[in-house]
Every structure is written in structure tokens, then in C-alpha cells.
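Of the protein chains in this complex, all but one are displayed in their positions.
== subunit A ==
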Amino acid sequence: MRHEPEFADDLSALRTHAFSYRSLTWWGIIAFMVIEGAFFALAMAAYFFLMAQEQEWAPRPWSPPDLLAGTLFTAVMLLSEVPNTMIKRAANAYDVAAVRKLLPVMSAIGLLLVIIRGFEFNSLNVFWYDNAYGSIIWALLFLHTTHIVTDWGDTLVLWQLMKTPHGEDPRRLVDTDENALYWRFVWLTWLPIYVLIYWVPRLFR
């Protein structure tokens, strides 16, 4: 039997966009954060598993990575949260003009971070093919680099998109808000990786 409809609530007055957990794409982004977080957590587990094979970490004669590039990267990353929060607030306040001004700033920060990341690879003092220690150090840095590059690319595309009339659509401000949320995840995941790459090999010599 096919049922006849019995009309109840009228939904035509519902909003057509919403921020945070009311947005569908927010849930998609959270799911991808969980997936990527699982990658990082498992890579960290592999790090400790391999560490247990060694008497000391970093194993001699390899020196622990030099601190300068990685620490500079961490500082820039943490400071980037200031414009990131400003963008997030502007998007939530429907301030398209502010979003349009701040996205190039975030894009420039992304470029700066990618450049510093290049120096980081050059300061690890070990190659991936030297031993398992080198392999896992490179793996962690490589995984996080894909993270940085992806979000940088995403920010560049969003910047171009917001310059067009599409930027006036409130749903694009939801996108901006969620891009800023993702950036928080990118720098939060970096902090334990920074400790594993730069400090644990110093502390366990």
C-alpha cells in the first residue's frame, strides 16, 4: 500500500546554512580529521615501536635533528592562529570584506611554512634510507607536510573563490569557518610530532 501524505510541519522557514555542528560539511571535516588523526596516532605508535628496538634514540652516530627550522616552524604555526581566529570570527559575523582581506594573509603564512618545512627536511641529520629511526622521522615529517600543503592549497582556492561573487553567499562563509577549523587541527597535530622529531631524540640519548 502506498500511503497518502498527511501534512504536518512546514519547513520552508528553516535556514539554508548554519555554522559549526549544525552544518553538514562540518561533520565531513570532523570525520576527515578523525581519519587523519588516526594516521598520525598510528604513525606515532610505530615510532615508539621502532624506538624500542634501539638502545638509544637517536641511535649513534646520528645526531638528533637541528632545532632551528623546526622551532621556527612551530612558532610561526602558533602565531598563525591569530589571523586564523580573526578569519573565523569574521566569517561567523558575515564580514565578507574582512575575510577577503585576511585570506591572502593566511595564504602567505602557508607559503612561508612550506618554505621553512623545506629547511626542516634539510636539518634532520639522517636520511630515510639510513635506518628505521631515519625512516620514521621522515615519515612523520612527510605525513605532516601533506597536511600543510593540502590546507595551504585549500586556502589558496578559497581565497580565489571568495574574491568572486560566490563570496557573497553565506554558505561560502561556512566554508571559510570550516577551513579555519581545519587549520587548528593542522597545528594541533604538529605539536606532538614536533616533540617526537626534535625532542625525544635528544632526551633518550
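The rule is simple: contacts are C-beta pairs under 8 Å (C-beta built on N, C-alpha and C of every residue); 3 or more make two chains touch, one makes a residue touch a chain; residues count from 1.
Assume contacts and distances are computed from a predicted model.
Asks: Refer to UniProt and select, among "Urea ABC transporter permease subunit UrtB", "DNA repair exonuclease", "tRNA uridine 5-carboxymethylaminomethyl modification enzyme MnmG" or "Cytochrome c oxidase subunit 1", the name of the complex member that is left out.
Replies: "Cytochrome c oxidase subunit 1"
Asks: Which residue from A:F39, A:F119 or A:F204 sits in contact with the chain not drawn here?
Replies: Answering carefully, the residue with contact to the hidden chain is A:F39.
Asks: For the full complex, which residue in A:A31, A:L79, A:A108 or A:L188 touches the chain that was left out?
Replies: Checking each option in A:A31, A:L79, A:A108 or A:L188, the one touching the absent chain turns out to be A:A31.
Asks: Please output the residues of subunit A touching the missing chain, sorted low to high.
Replies: Residues of subunit A in touch with the missing chain: 1-18, 21-24, 27-28, 31-32, 34-36, 38-39, 42-43, 46, 49-50, 53-54, 59, 93-96, 128-136, 138-139, 153, 157, 161, 164-166, 168-173.
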